[in-house]
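Structure in structure tokens, see below.
Removed from the display is one protein chain of the complex; every other protein chain stays in position.
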Amino acid sequence: MDFRFSEEQTMTADVVRELLADVCQPADLRRLMGEGAARDEARWAKIVEMGLAGALVGEEKGGLGLKAIDFVQIAEACGYAGLPEPLVENAGVALPLLADFSGNVRAAALLGRALAGEVTVTVAHPANPFVADADTAEAVLVVRDGAVHLVETAKAKIGAQPSVDPFRRLFTVEFEPSAETLIAGTDEAAAPLAAALDRGALFAAAQMQGIAQRCVDLGVAYAKERQQFGKPIGSYQAVKHHLATAQVKIEFARPVLHAAAAQLEQGDLYSRARISQAKLACAEAADVAARTSIQVHGAMGYSWEVDVHFFLKRGIALTSWWGGTAFHRERVAARVFARPLGPEHTFAREAEHA
Amino acid sequence: MDFRFSEEQTMTADVVRELLADVCQPADLRRLMGEGAARDEARWAKIVEMGLAGALVGEEKGGLGLKAIDFVQIAEACGYAGLPEPLVENAGVALPLLADFSGNVRAAALLGRALAGEVTVTVAHPANPFVADADTAEAVLVVRDGAVHLVETAKAKIGAQPSVDPFRRLFTVEFEPSAETLIAGTDEAAAPLAAALDRGALFAAAQMQGIAQRCVDLGVAYAKERQQFGKPIGSYQAVKHHLATAQVKIEFARPVLHAAAAQLEQGDLYSRARISQAKLACAEAADVAARTSIQVHGAMGYSWEVDVHFFLKRGIALTSWWGGTAFHRERVAARVFARPLGPEHTFAREAEHA
Amino acid sequence: MDVNYTDEQKAFRKEVRSWLEMHVPEKPLPSFDTSREGFEAHRAWERVLADGRWGMVTWPESYGGRGLDLIQWLIFEEEYYRAGAPLRVNQNGIFLLGPTLMEYGTDEQKARFLTSMASGDEIWAQAWSEPQAGSDLASVRATAVLECDEYVLKGHKIWSSRAVFADWAFGLFRTDPASQRHKGLSLIFFPLDAPGVRVQAIPQIDGETGFAEIFLDDVRVPAFNRLGGEGEGWNICMATAGFERGLMLRSPARFQVAARKLVELYKAHEAEVEPTVRAAVLQSWMDAEAYALSIYATASRLAAGGHIGAEASTNKIFWSEMDIAMHKAALSILGARAELLRSAPEAGDIGRWLDGYFFSLAGPIYAGSNEIQRNIIAERMLGLPRA
Partner (left out) sequence: MDVNYTDEQKAFRKEVRSWLEMHVPEKPLPSFDTSREGFEAHRAWERVLADGRWGMVTWPESYGGRGLDLIQWLIFEEEYYRAGAPLRVNQNGIFLLGPTLMEYGTDEQKARFLTSMASGDEIWAQAWSEPQAGSDLASVRATAVLECDEYVLKGHKIWSSRAVFADWAFGLFRTDPASQRHKGLSLIFFPLDAPGVRVQAIPQIDGETGFAEIFLDDVRVPAFNRLGGEGEGWNICMATAGFERGLMLRSPARFQVAARKLVELYKAHEAEVEPTVRAAVLQSWMDAEAYALSIYATASRLAAGGHIGAEASTNKIFWSEMDIAMHKAALSILGARAELLRSAPEAGDIGRWLDGYFFSLAGPIYAGSNEIQRNIIAERMLGLPRA
């Protein structure tokens, strides 16, 4: 039992964090928005160079063989930066799912190109009504009646569903299911799809955790600088207490998020409840932090000039992404009402209670 | 349309308020508690003298013929004072209910004595699991299978159910129902019992409104006096904001309470929803105000020495008295989901929509 | 206490309702904040209202009103929102400045400004804040120097609602250069097309541009444009702000209509929605009703000759928090669709809830932040000592 990240885990995340601090500042986001482009190709090239596409794909399949716990801080960093490019959805969810079907020739071939960073893949999972980044993806893993189809986007009908978040690119995907598109039947697909949902929810939570901290940081920076009644507004108790309340939410979402990441591979009722708890806790932290930050910014908070709105919008979107509040609360309920409770079960796993 | 109290309404309430300010201060409560007596006979005599027992009984039956709107501020005053004696339950609920059955000889005889202030009556209504003040009451109106029985307490088995609130005297009542005890069959009893519930809930709400204001007032008085870090704690923004938040709850419970009182006689889905809304809003105000007051009192708030605890406890008790949160929320839902909504329906009544 | 409408009030409601049924545009007008076209469409609507003498029913007939009391105003507002009639583009004029003009203006000023305000011929922006004077409004730096019966205005105003397209604005200026804080400020009107005025829109979080910055560079206006005495600006402005927050800025009917729509949205999605949302929906309805009832209480008191008190502050806190809660409930119901733009093919019945949510987030901030309001309540209502 050592509930701390290893040096290696922290170092990898630091590298991503530093890169994003360099190339993904609000000014960069504004520039991209001005250009109306789907993604910043220069930034994406740098991210691809880091070789993280195969982070969660087993080494025997050409990936890095990392686990969710190794990737969770990277996803937090993406949230903190408001990264528009699909590092999290591609490397965190789509590729490990694709790798689960690498017995299929088409899947294996696509995986090779995706691991090399040549293309990205996205997922049309029943947990989400839309598909993210389908316009820039080479192919979509589509679930249809429980089975998984691999569909080249070029052969599908992609319909844009514009989001209020200028960097969320959502789509509906229509295609003709056939024996050729099918890569996994219902039975074979069930476990990988459940794992994909777990990863999707976990990394959405991680991004919201990053968003929450960014919102507090922006609020703190403004509160130190902005003067009213002859003092920085950050010296008023009301402003302090609002920001402290948001930070407390963040502090107690963090260990849940990290435990969820550490337990994800269990793939049981316990780990799923923990992931869902993390999703709820991080969404709450992001919500409180974003609203607090807007409030602290005063009238500025309502303007496009201030950066908080990027994070407010992303937080709203991710709250319902990979399952909303009701969905995740029920996953928690499934564990709470059906399994033993109490202090000795904090890190419980199904096997021990079988 | 004139949503203000008449001078007469306010004057009557002022008289009660002044009497209670005189004879029902926390020091009086502490004295009574020390004596372990059911009620303060001297104080009760003064209350009886005011002739309010028949407030809500029609003039043709020997009462004052007042309406709920005339009595609501009196109930608020009782809450504010933490009055132990059953003015509200006797005059506000039991006697108007008894008067509804005054065609019955026993009921009529009892009503006469009760109006004269010789005895009190209490109600065993299905909305409450217990009966208040059965030990000092002459008789209980008991509902059994929808019919109403009038039972002399001397002939019933009274079991004490001690409450954390030293001045709430709760009981279970057992008796032998018979043709003699029966005073109203199911059909005849339905409307009077519904009206009793409405009055019970309304006046419980009114008492909680008084409790809420008392808690804020106690907190304010302490915050002005108590010094920390060289200043009265009431000059700190955090303390101010807590108390202001509680006061806002009170300000927006008040018009709901008064509208509910004004509409009570409608006896329809609209007035019932308004009464239930008042119950919920006043309970919320009392809860927030009591907790805030305890918080403002600091460590003192946790001690028996400080008066807030009387009001905290009464507030908790009244929150579930004459229907709890779930019950009243469903009465609101019955109106919201089944009747037209919108600004033109603020003072709607069933008849207009028939 | 009497919660029944009089026959006269009932007849009035009927009259308003039938007039609105005949005149309210069938299709919603385009936003008055995003295009000149939308702005002018709203101005045209103001003229239609004025023609029917519905522009400001509480004003004296001589200024285009009907001399009605506040209860009738509430009835009018209820019917106005019930009918889904357009937002009032001139709200800064008719709800904020108008009542203040009525109280502090000279007869000449009233004649000059009120009639054109009620008719929609002149639409007003407010110009309270400056970059360094937000919550701390008393630290206004913009100056007005009197030169032979003309003020020369200089300064930088910000968060001026409607200023992008409006005709006139009113704001605080320091007329005594040696003065500090609340003293030496005057309330002065200026035309937004005067030489030296530059207006720049502020893009908002919801993509609209309802606010603007105003740069004033030696703008000359006649001294006639000063409301009240020199140096009395702060007190007059507080009276305006009190009235704004207290009663007219947020008509209760607006929230009752929003609550009705929320209930409709909930009913349409009841099967998919978790039970806690149901409680939030019911709470929203209750809050909107509580707010309406509270305004009825205030209006009854004012109609009987009372004065507005700390309701200004309690109302502000209540409606701004209710507005956020209502929109959050709606977003919960919409779930994953909440983030879509209304133009998205799958948007369905998402309506304007998300924009409304962003807008609601500003509620605790503008018209005096809720922090300031809580201080006011604590100090003026509860009598707690100043810091």
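Each chain gets a letter, A, B and C, in the order it is written, and its residues are counted from 1.
One rule holds for everything that comes next: a residue touches a chain if its C-beta (ideal position, glycine included) is under 8 Å from a C-beta of that chain, and two chains touch if they have at least 3 such contacts.
Just so we're clear, the structure is a prediction, and the values are computed from it rather than from any experiment.
Trainee: Quick one: say which of A:Gly103, A:Pro126, A:Gly146 or A:Pro255 touches the chain that got left out.
Mentor: Considering the complete complex, A:Pro255 is the one touching the chain left out.
Trainee: With the full complex in mind, choose from A:Gly92, A:Pro192 or A:Gly234 the residue touching the hidden chain.
Mentor: Missing-chain contact among the listed residues: A:Gly234.
Trainee: If the hidden chain were put back, which of B:Thr10, B:Thr186 or B:Gln228 would touch it?
Mentor: Final answer for the missing-chain contact: B:Gln228.
Trainee: When the complex is taken as a whole, what residues of chain C touch the one chain not shown?
Mentor: 274-276, 278-279
Trainee: Which positions on chain B touch the chain that was left off?
Mentor: Against the left-out chain, chain B lists 128-130, 159-165, 168, 170, 172, 227-229, 233, 236, 238-239, 291, 294-295, 298-299, 301-305, 309, 312-313, 316-317, 320-321, 324-326, 329.
Trainee: I need the residue numbers on chain A that touch the omitted chain, in ascending order.
Mentor: Residues 1-6, 9, 69, 216, 220, 223-224, 231-232, 234-237, 239-241, 243-245, 247-248, 251-256, 258-259, 262-263, 274, 277, 280-281, 329, 332-333, 336-337, 341-344, 346-347 of chain A touch the chain absent from view.
Going forward, only the chains that are shown with their structure count from here on.
Trainee: Could you let me know which interface, B-C or A-C, is made of more C-beta pairs in contact?
Mentor: B-C
Trainee: Using mean C-alpha positions as chain centres, tell me how far chain A is from chain B in Å, no decimals.
Mentor: 52
Trainee: Let me have the rounded angstrom distance from the C-alpha centre of chain B over to the C-alpha centre of chain C, please.
Mentor: Roughly 39 Å separates the two chain centres.
Trainee: Can you pull out the residues of chain A that are in contact with at least two other chains?
Mentor: If we look for residues of chain A contacting two or more partner chains, we find 236, 238.
Trainee: Indicate the residues of chain C shared as contacts by at least two other chains.
Mentor: Residues 371, 374 of chain C touch two or more partner chains.
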